[in-house]
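Below is the structure I would like to discuss, written out as C-alpha cells.
What you see is the complex with one protein chain gone and the rest in place.
Chain IDs A, B and C follow the sequence of writing; residue 1 opens each chain.
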Amino acid sequence: MEELKKQVYEANMLLPAYHLVTFTWGNVSGIDREKGLFVIKPSGVPYEELKPEDMVVIDLEGNKVEGSMNPSSDTPTHAELYRRFKDIGGVVHTHSRWATIWAQSGRDIPAYGTTHADYIYGNVPCCRDLTKEEVESAYELETGRVIASHFEQNGLNPKHVPCVLARHHGPFAWGKDAMEAVHNAVVLEEVAMMAWHTEALPETQTRMNLPEYVKEKHFMRKHGPNAYYGQKK
Amino acid sequence: MEELKKQVYEANMLLPAYHLVTFTWGNVSGIDREKGLFVIKPSGVPYEELKPEDMVVIDLEGNKVEGSMNPSSDTPTHAELYRRFKDIGGVVHTHSRWATIWAQSGRDIPAYGTTHADYIYGNVPCCRDLTKEEVESAYELETGRVIASHFEQNGLNPKHVPCVLARHHGPFAWGKDAMEAVHNAVVLEEVAMMAWHTEALPETQTRMNLPEYVKEKHFMRKHGPNAYYGQKK
Amino acid sequence: MEELKKQVYEANMLLPAYHLVTFTWGNVSGIDREKGLFVIKPSGVPYEELKPEDMVVIDLEGNKVEGSMNPSSDTPTHAELYRRFKDIGGVVHTHSRWATIWAQSGRDIPAYGTTHADYIYGNVPCCRDLTKEEVESAYELETGRVIASHFEQNGLNPKHVPCVLARHHGPFAWGKDAMEAVHNAVVLEEVAMMAWHTEALPETQTRMNLPEYVKEKHFMRKHGPNAYYGQKK
Partner (left out) sequence: MEELKKQVYEANMLLPAYHLVTFTWGNVSGIDREKGLFVIKPSGVPYEELKPEDMVVIDLEGNKVEGSMNPSSDTPTHAELYRRFKDIGGVVHTHSRWATIWAQSGRDIPAYGTTHADYIYGNVPCCRDLTKEEVESAYELETGRVIASHFEQNGLNPKHVPCVLARHHGPFAWGKDAMEAVHNAVVLEEVAMMAWHTEALPETQTRMNLPEYVKEKHFMRKHGPNAYYGQKK
C-alpha cells in the first residue's frame, strides 16, 4: 500500500505541473485490485502542502480504511467508477479549463484529428445532468452512476474512451493506473482546446470529419495488438 | 496593525503570482473591524519593490492615519465597500483579463458550471456606468456607491456573491479577510474565462442552464452550515 | 551616450521578459534630443546574445554614426518618427500577438474600458497600407511617413495616443524615453487582447461604448496637470 500511496501522491502532483488545477480543484486515485482498496487525495489540501502519507485508503464500498484526513469529497464517484469499470486502475477528476468549457456547453467533443484518435476512440461523451433527486440524495455517488450508465447505454468501452465530461461540472479520466489516468487527462485538455478552435474558425471544414479508417489506424497503432509506436517494453 | 500590514502585503504579492495584474493595476486591502481601520497598498508602487512597511493605514471615513506614501487611488472605493458590506474583511481590485473583458462587455457572468456555483451564488453582477456627475465629483467613492447600491437594489448578499464587475472598468472581489478576497478574485478570473468560451462555442447548449438545485448543492457543500468539503478546522 | 546605450539595451531586454517578441521580431530605440542622435538595437541579433555595446548610434537623417553592427532594418521608421514627433524620446516596434492581430485585421482598437483610457486617449489607430511605389522605393522610411501623416491628418497628438498599428504589419509605440515606450507597448498588447474578446463575446454591449467623460477622467487622473495616481516625484 505504501508503494501505491507514493504513486498516487506523485500522480496528484502532476496536476499542478500540467496546469490542470487551480487551488485544490482536482484529485487522483489509484486502486489495488487484489486487495480491493484504493488510495485517494485528501479533501481541500493545497498541493504545495501535500505529502505521500496524507493519502487516504478507501474500500470499494467507499469506506475509509486508513488515514487521518477526510478523503476527497468526490470519493464516492471514484468508488462507483472502480466498481463499474472493472479494468481501470486509476481515476482523475479536475476542473481543467478546456474540458470544463465543453462540459459547461453540454456537448460531446468530436474527434477532429489524429491527436484525439491516438488516445480516444470516437467522441468524448458529455453525460446528462443529474436530476434534483440525484443531487439531493447522494450527489457524488450519483455522478459516478450517471457516467457508468452513459457508457453502458451507449455501448462505450472505458478502455477505448478513457474520459468523460460530467455535464455542467468537468472532466473525469482514467487509465490502467493513476499515472495513465493523469496522462489521459492531459490529452483530453489538449484535444478539448483544439476542438474548440477547430469549430470556431470561420469557414472551418469540420463537416468533412475525420474518416473512420483514420480513427481506426491511429488508435490501433498506439493501443492495438500490433501497436508499433514507441519502444518495445 | 503590524500583523495586518503583513497579511495585506502578502495578499498583494499574490496578485502577480496568480497573473492577475500587469504593472501596478491592482490593490488589496484588509480591515481590523474592532479598530475601524483598514490597510491598503500604496498607489503606483511596483510589486517587485513593495515592502510590508509601505502599507498605508486608513480609517473608515477614508482618511490616512499612518504611512508615508499615498494610498491606492481606489481607496475611497474600498472604504465605501467596508462601510456598506459590514461582514467583509478584505477587498481586492484588479484589471485581470477575463473579468475585465466581461466588465467591458457590460454583461453579468452567468453561472454555467459547478466551478462557479462552488463560490458564487448566481450571476456575477455587472453594475451600471457612473453618470457624468458621479465621475466628475468623487469618482472612486461613487464607484463604491454604485456597487453597494446594485447589491441592495437587487437583494444580493455580499457573502453569497463575493465579487462584482464595475462596468467598463474591471472586477472587485472580497472575503472574510484579504487572503480570501484574493482567492475569490482568482476564482472569478477562472470562471470568467470558462464562461466566455462556454458561450462562444458553436452549438453550445447554454440555454439549458445550470439547474437551480445544483447551484444550491455546490454552494452549500462548501459554504453552508453542513459543509463537508475540506478538513475540519 | 554610454548611459543611453545602457538604457536602450535594458529596454530591449524587456521585450522578451514581457513576452512581446518571438526570436528577433522587435526593436527599441531611445534618443538624445540635444545631440540629435538615437541609439537602436542591431538587426537580427538574438536577445540572449545582445550586449549594451552592440547598440548602434544613428543621426536624425538615419546615418550610422557609431557601432560595428548593422542597425535594425526598421531604423528609417524610427528616424522618421523622431523627426515628425518632436516630443517623443523612445520608440518600440514588435510583432506582439494581439496588437498584430488587430493590425492584420485592418481595424482601429476602440476604447472599451478604463485600462485603455488610462493610457490612450481614444482609438488606437490603424494606418492605411503602403502603396506599391512606397514599398518598392524606401519601404521602412515610408512606413514612418504613413504613420506620421495619419496622425497629422486626423489631428492626433502622439502624447495622447502613444501607439499605432501599421496595417498588415504590427504595432509601434513610443514614450518620453525607451522605457516608457516599452511600457506603452505592454499596455497596448493587454488592451488589444481584451478588446478582441470584448467584441467577440456573444451579446456584448459594446455599442454602449465607454462614455467620453470616463475617457477624460481616466487619462487625466494619470497624465493631466492635476494627476493624482501614484507617488509624488
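Before moving on, here are some points about what is shown:
Throughout what follows, a residue touches a chain if its C-beta (ideal position, glycine included) is under 8 Å from a C-beta of that chain, and two chains touch if they have at least 3 such contacts.
Remember, it's a predicted structure, so these values are computed and weren't measured experimentally.
Remark: the absent chain touches shown chains A, C in the intact complex.
Shown as candidates are A:K6, A:K132 or A:K217; the residue that touches the absent chain is A:K217.
In the complete assembly, the contact with the undisplayed chain comes from C:V45, out of C:V45, C:L60 or C:L141. Across the entire complex, the residue among C:L37, C:L60 or C:I101 in touch with the chain not shown is C:I101. For subunit A, the list of residues touching the undisplayed chain reads 112-115, 183, 186-187, 190, 193-195, 197-198, 200-206, 208, 210-211, 213-214, 217, 221, 228-232. With the whole complex as reference, residues 22-25, 42-45, 69-70, 73, 95, 97-98, 100-107, 129-130, 132, 135-136, 139, 168-170, 196, 199-200 of subunit C touch the missing chain.
Keep this in mind: only the chains that are shown with their structure count from here on.
Of all the chains shown, the one with its CA centroid nearest the global CA centroid is B.
Interface note: subunit A and subunit B, two copies of one sequence, contact each other through mostly non-matching residue numbers (shared numbers fall below half of all numbers used). For the two copies, subunit A and subunit C, the CA superposition rotation is 180 degrees, given to the nearest 5. If you average the CA atoms of subunit A and of subunit C, the two centres end up 46 Å from each other. Annotation for subunit A: no residues touch two or more other chains.
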